[in-house]
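One structure coming up, written as structure tokens, with questions to follow.
Only one protein chain is missing; all other protein chains are in place.
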Amino acid sequence: MSAKIDLENVSCDFGSFRAVDNANVSIEPGEFFSFLGPSGCGKTTILRMISGFIEPTEGAIKIGGKDMRGQRPNQRPTALIFQNLALFPLMPVWENISFGLEVRGVDKATRRKKAEELLELVDLMGAADKMVSQLSGGQKQRVAIARALAVEPSVMLLDEPLSALDLKLRQHMRAELRAIQKRTGVTFIYITHDQGEALAMSDRIGVMSQGRIQQIANPRDIYNAPINGFVAGFVGENNIFEGKSGAVAAGMAGFDTAYGTLRARINDDAKGSALRLYVRPEHTLLSAAKAEENSIPVAVSEVSFEGAFISILCHSDDGKLIVAELRNDGSATVPDIGTKLHASFDAARAALLPDANVRG
Amino acid sequence: MNDLIRRYGVTITALMCLLVAFWLVMLVVVPNITLFEQSFRPYLPVVDVGGPKDVYSLRNYAKVFDGSIERSFFGIPYMIPVHVMTFGLTIWYSIVVTVACFALAYPLAFFMAKIANPKSLPTLLLLLFIPLWVSEVLRAFAWWIILAFKGPLNALLLAIGAIDEPVRWIVGYDGVVIGLTYAYVLFMLFPIYNAISSLDTNQIEAADDLGAPWWKIHLRVVLPHAKPGIASGCVMVFMLSAGSLLVPSILGSTTSQWFTQTIDQWFKDALDWNTASAYAFILLLLCTVFVSIALKVFNVKLSDIAK
Partner (left out) sequence: MHKLRMNLARLYMGLFLVFMIAPLAVMSGAAFNDNRLPSIVPWKGWTSRWFEAMINDDRMMVAFGNTLVVAVAVAVLAVIVGTASAILINSISGRVRTLLYSMMISTILIPGVVIGISTMILWTKMGNAMGTEFFLFNPGLHLSVLGQVSYIAAMVMLLVLARLQSFDAGLEEAALDLGASHAQVLRRILLPYLYPAIGAGGAVAFFQSIENYNVTQFTRGGMDTLTVYVFSMVRSGVTPAINALAFLLIMVTLVLALIYEINRRRLARVEAEREAEARRATALEEAI
């Protein structure tokens, strides 16, 4: 049965270094939740705390409402998929998969049957008697997943499992993992530094930086409504403007910059702190004529063909780089290098954001 | 300790600690302490042990200095206690053996690590290991047969005309040195082989490419890198040679005496365990000192010495 996971004021110190600072999150049963962040942000520590290899210095971790303090890894209803998979090299595939059952005393025939069922679930039939060294990267992945599913965990923990695979395979496995999760209904907690993965697979994402959770939201909101500059910058590209915030009215504020007063969205709690204006390249429009508001004169310096879209790199009069994106569907004409244009954006698409939520 | 318990659980950790403690305490530390303590006590019949005559003294150690004989050094005669001379010669010839083993093993180690075909290496190593598995006493005995006055070596040399008359090989310390070298050369070979294996071949090729002659390449590139292996091999061979009893006994001559044989005589012939302890402790102490100095000179730690 999949379970709810609660982290209540969880912190973790290694000596004087605080790896995780006051993490609070409730993960619903059956949810696909990702922790997203750069190396060293604390996501691996959180995973190891949930699985029981590290005890939190402060706070409580509850699975299914039960406090897990003092519970060793082999006592918790969690199953961990390691980054290097940690498949047992001396056992054939079916023994690997049924290992969790073996240590619970299940008899050999039942174990073999269960292993073959799981192999079918992960689309790897016929591999039961092979050794791990005979498998490809993607096949090993599936064995690892099957092995974890065999113990029917309440929570599956996945530690950047796709990072060792190449691009095409990674995209294929993303879909696979999501499908398996939906099929089994188990709560998945997934950690990664790859924002594309997190956005594509998750029900909700927790973005982390330097031990603190910056924002918890579904992928759409993470991308379209980041609450601070770190989240905005980590997930997707931005054009960033410095300046001072001015008058606020109905969720929009004026922003004094070197390019005049720009207007953008602002959150209530963002008032008072140092703010910057963030707008994404795909919302940055280029036109020959000056726009009504939020308009900056630029010259095109480079055009970069990226496949599904085209990046137009422009420089303002004072040398600031501004990037605009055009869809590669022939709808807009691609400007020549050197063309003088106006870059502008809709105020509703831009946001005034504080910097990351870090320790003082 | 906490890491251990976390990794293996309390029961298994306790079991492991118990086993290691049994080994290190009961089989290593306590016996040596007992040896040390015993070496200071006089040799007494059982009834007198623990009684008034059982006092600590350095008398057993002083016996080393008994019984001087005359020796000459480049024509200058001097007196030296027999046992001190025995000890000195033991150390000296152990050094000779170590040097001989190095001279034999180094070229081979280099060949195996850098020149030989990697596929034939495991087979080669196996072939070299075979003599090790055959008992040391049998190998020493084999040389006893070969080096005998009427033995095959003389027969061979006579047959090919290298000598006119049979040579007495087992004279002085010669037989012992040959026997010890044969017995322990592999202990020099394998550490050096391991050390050279870890040297990046590109370094040798770079030196060659820059115009260095082969002896310089060895002196400046290979030898420094192999230093831990060489130190390890030298320490092993020296300690094994100095402490060897079998080979000096079988291949010794009337004019050779190894320090271990002296210890054996105290133990077996005089039944004086205490003095034997003292002498054994002297052997242990001075060998340890020698090894420590050697390690310092080579700038190597004890923990680097492993097979």
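Read from first to last, the chains carry the letters A and B; within each, the first residue is number 1.
In this text, a contact is a pair of C-beta atoms (placed from the backbone, for glycine too) under 8 Å apart; a residue touches a chain by one contact, two chains touch by 3 or more.
The shown structure was predicted, so the numbers you read here are calculated from the model rather than taken from an experiment.
Asker: Of the residues B:99, B:145 or B:219, I need the one that contacts the missing chain.
Answerer: Missing-chain contact among the listed residues: B:145.
Asker: Using the definition of touch stated at the top, determine which of A:11, A:57, A:139 or A:184 touches the missing chain.
Answerer: Of these options, the touching residue for the absent chain is A:139.
Asker: Which residue from B:97, B:192, B:221 or B:287 sits in contact with the chain not drawn here?
Answerer: Reading the full complex, the residue touching the unseen chain is B:287.
Asker: So which bits of chain A touch the chain we can't see?
Answerer: The missing chain touches chain A at positions 51-53, 72-74, 78-80, 82, 84, 86-90, 99-100, 102-104, 131, 133-139, 147-148, 151, 166, 168-169, 172.
Asker: List every residue of chain B that touches the chain not included in the displayed model.
Answerer: 1, 3-4, 7-9, 11-12, 15-17, 19-20, 22-24, 27-32, 34-35, 38, 46, 49, 104, 107-108, 111-112, 115-116, 122-124, 126-139, 141-146, 148, 150-152, 155, 182, 186, 214, 235-236, 239, 242-246, 249-250, 260, 263-264, 267, 273, 276-277, 280-281, 283-284, 287, 291, 302-303, 305-307
As a convention for this text, only the chains that are shown with their structure count from here on.
Asker: Go ahead and note the Å separation of the Cα centroids belonging to chain A and chain B.
Answerer: Averaging C-alpha atoms per chain gives centres 62 Å apart.
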